[in-house]
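Mind looking over this structure? Questions follow.
The other protein chains are all here in position, but one chain of the complex has been omitted.
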Amino acid sequence: MSDPALEEKIAALEKKVADLESRVPEDRVTLVVFSGELDRVLAAFVIATGAAAMGQQVSMFFTFWGINSVRRRTLYSGKRLTEKMMAFMAPGSSRKLPVSQMNYFGIGAKMLRGMMKNNNVASLEDLMALGKELGIRMIACTMSRDVMGIRDAELFEGMDAGGVGAFLGDALRSRVTLFI
Amino acid sequence: MSDPALEEKIAALEKKVADLESRVPEDRVTLVVFSGELDRVLAAFVIATGAAAMGQQVSMFFTFWGINSVRRRTLYSGKRLTEKMMAFMAPGSSRKLPVSQMNYFGIGAKMLRGMMKNNNVASLEDLMALGKELGIRMIACTMSRDVMGIRDAELFEGMDAGGVGAFLGDALRSRVTLFI
Partner (left out) sequence: MSDPALEEKIAALEKKVADLESRVPEDRVTLVVFSGELDRVLAAFVIATGAAAMGQQVSMFFTFWGINSVRRRTLYSGKRLTEKMMAFMAPGSSRKLPVSQMNYFGIGAKMLRGMMKNNNVASLEDLMALGKELGIRMIACTMSRDVMGIRDAELFEGMDAGGVGAFLGDALRSRVTLFI
């Protein structure tokens, strides 16, 4: 015969455990890539590919200047004047990103890339390709895209678009969320 | 009759579950706003108001240059010379924050605000008012305030003041903590 007091305790525990299971972080890492500088974007992709290789589900949200790192071309036609100006001033691809310190009109970025190559460190473009292979989800921030007048055709293929709700949906259940 | 072995197991589980409940993250998001640039402060308030709208308890800690985003006026009398210099050089309100890239003596900030308006995106000041309505807790870092000689009367009304202990008290039980 079962004991009603014990059964009650077990039922209460089951409820609490189910609640805990819904609140404990998943195997998930979420990054906001706000910066559009080679050094910071590199750090983001090193962490993202490392986490994906360790079995984490990785989402990268590209917003503000970070969008410049996932451009594949620049379009001008049909844009407002300010949007054209932004497009003209922004780096047209990851290969043209400046570094955040000692850039000296691009010499710093070239130097960093050269030093990485000398040490057989993967380039940003290698890491991006690796990230795609590892199933990293890349999301363009819809608000940034709209404000800067960027078209999906200007961004990497296979990118999703999402707003702050999509970002928080992933971040709130992540072990690690970083703003880079 | 109850079974002592089972009762013991249940008691052990209850203890473990209570411990887990104290360690699992709460529905809480904590942001450090270290930067005083329009684009970064905007990102902070987009995330903060988004999280509050999704039912998270949100705390924003304004420190270093971030304090400039929550100023309502600048006072000079009774300050040391260095404090006066800081006050003079700092943007006197959120409307005067520069952007982190392509600022060009304020043209970049104006352009960003114009582009946001063209796309019907809420302004920083709208987001700040929304944050207040949504019950976001805004805390001025006491150390930054003291070091820069900023008075509470220079900051938004209704702000709390707190140190690193207050920040960590919130951060350690948050689902997401970002340094912006």
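Just so it is clear, A and B label the chains in written order, and each chain counts residues from 1 on its own.
FYI, a residue touches a chain if its C-beta (ideal position, glycine included) is under 8 Å from a C-beta of that chain, and two chains touch if they have at least 3 such contacts.
In this text the structure is predicted, and so the values were computed from the model without any measurement.
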item: Of A:47, A:130 or A:159, the residue in touch with the unshown chain; value: A:47
item: Touch list for chain A against the chain that is not drawn; value: 1-3, 6-7, 10, 13-14, 17, 20-21, 24-25, 29, 39-40, 43, 46-47, 50-51, 54, 56, 100-102, 111-112, 114-116, 118-119, 121, 175-180
item: Contact footprint on chain B, counting only the chain that is left out; value: 3, 5-6, 9-10, 13, 16-17, 20, 23-25, 32, 34, 36, 63-65, 80, 82-83, 85-86, 89, 143, 146-149, 163-165, 167-168, 171-174, 177-179
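As a convention for this text, only the chains that are shown with their structure count from here on.
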item: Intercentroid distance (Cα basis), chain B paired with chain A, Å; value: 22
